[in-house]
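We show some of the complex, not the whole, and keep each chain where it was.
Labels run A and B following the written order; every chain starts at residue 1.
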Amino acid sequence: FPLGNRMNKPRTAGLTMIIDKGLGLGETRDLLNLAGGYIDFFKLGFGTSALYENNMLEEKIHLVRSHGVDIYPGGTFLEVAILQDKLKQYLTTARDFGFTAIEVSDGTIDLPLDLRAEAITAAVDMGFKVLSEVGKKDPNDDFEIKEIVQLVNHDLSLGAAHVIVEGRESGKAVGLYDKEGNLIQSDLEELVHSIGDPTCLIWEAPIKDQQQELIIRFGPNVNFGNINPHEVLALEALRVGLRADTLKAILQKKPK
Amino acid sequence: FPLGNRMNKPRTAGLTMIIDKGLGLGETRDLLNLAGGYIDFFKLGFGTSALYENNMLEEKIHLVRSHGVDIYPGGTFLEVAILQDKLKQYLTTARDFGFTAIEVSDGTIDLPLDLRAEAITAAVDMGFKVLSEVGKKDPNDDFEIKEIVQLVNHDLSLGAAHVIVEGRESGKAVGLYDKEGNLIQSDLEELVHSIGDPTCLIWEAPIKDQQQELIIRFGPNVNFGNINPHEVLALEALRVGLRADTLKAILQKKPK
């Protein structure tokens, strides 16, 4: 491969998290047979997991896990649970269904730091891999790099496995992305330089240009989130330099 | 659920119509097993139904109906039939294949009111659920609210089950949507205030922001059309408030 050093599963970097907006069982099986080796986390987007019939949900979770992929319900669902003061019940139900990871986010609600800590700790204690998320979903809310850095360190110190940088499903007008979905380079660099080890971050980057920029910036083993299930192989080709965009970048770095 | 009162099937409001641009039998089965409870109408988009092999079309129709979902061919097909003066033949063929609904539209052709009435009446008489459609597909054509209101009342009086407000597959520069796909609020309110019961309308709203605005405006049981099959579960999450966008709106309405 033109871009070497891509890590294999189970890996601690180069993670790919997909967002599932409603794949049927057959499609899920098909996807995992083809590309299961390139998927690390499987997120049932938004609160969709509440919309499955129980046995179908269990079967899907079982199927995903059998391919060595972690699976978890979208963060908005946990936010609703916290709002309704049902955190423990939520975590217990998630464990009973077979989910292996939990996302702790405050994309929509205002989550005081102590409640955030409580949620992370409770999920870690129950044996979940915890992915926390930083950044608001609403473009009108601020995205202060200093606050973000504090939050990242806070969450990791409590046992979060990774911290997701909010990019939404659209990748536009949120967090580090401007209205057109372009990366705001100055914010990116400020964030990266304030974080000790950027491999703890998972970048939600649904748009190809975002994936491309981040691969060129961080290399093939950068972590991605909110990847469209149908784009997993295309992303992998981008990672290893088998797609024009990253191939060209490699060629330009080499002496002619 | 944060947003309560979502109606179950069979329901008279909160309908979801999907547009199928060519799902295979396996994918169709997969989708219906997962989300059949959230789908009310299954439209074979454009004239695609003419492109199936006959036994595959029959099998697909049978499959969709077995999940309690109405199925019909896209309206453009009927427009072609009317152009060719083959309305009766078209309806008979549709019935023989097993379609349960018919769309009567004039998105492309000029359809005099008497021919429109004839088509609706003939389809109703043959036992079809009739969905008529208002609004032209061409952005250069006018969308006069007063005319639209007259047409809606005309169609309903002839037995149309619902009237679809044209949004096309793209949701942009058509009907109530401007070039960017934003709802033109003044037109929307004028239309709604002139119609006795807005639950008779099905809004073609392929874009998430459109769905979100209409849910916030009309509640979870608003009727949607031209939904991408892969977005049915995501739309349902939006309806019941399990997705950030509608959840936030609910939170803001509550006293803090």
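The criterion applied here is as follows: contacts are C-beta pairs under 8 Å (C-beta built on N, C-alpha and C of every residue); 3 or more make two chains touch, one makes a residue touch a chain.
If you're wondering where the values come from, they're calculated on a predicted model, not measured in any experiment.
Shown chains number 2; the total number of identical copies in the complete complex of this file is 3.
The rule we apply is simple: only the chains that are shown with their structure count from here on.
Bringing subunit A onto subunit B by least-squares fit of CA atoms involves turning it by 120°, to the nearest 5.
Note: centroid distance subunit A to subunit B, computed from Cα atoms, is 34 Å.
On subunit B, the positions that touch subunit A within their shared complex are 1-2, 26-27, 29-31, 33-35, 38, 230-234, 236-238, 240-245, 247-248, 251.
Subunit A meets subunit B in the complex at residues 21-27, 45-48, 50-52, 56, 76-77, 79-80, 83, 107-109, 137-138.
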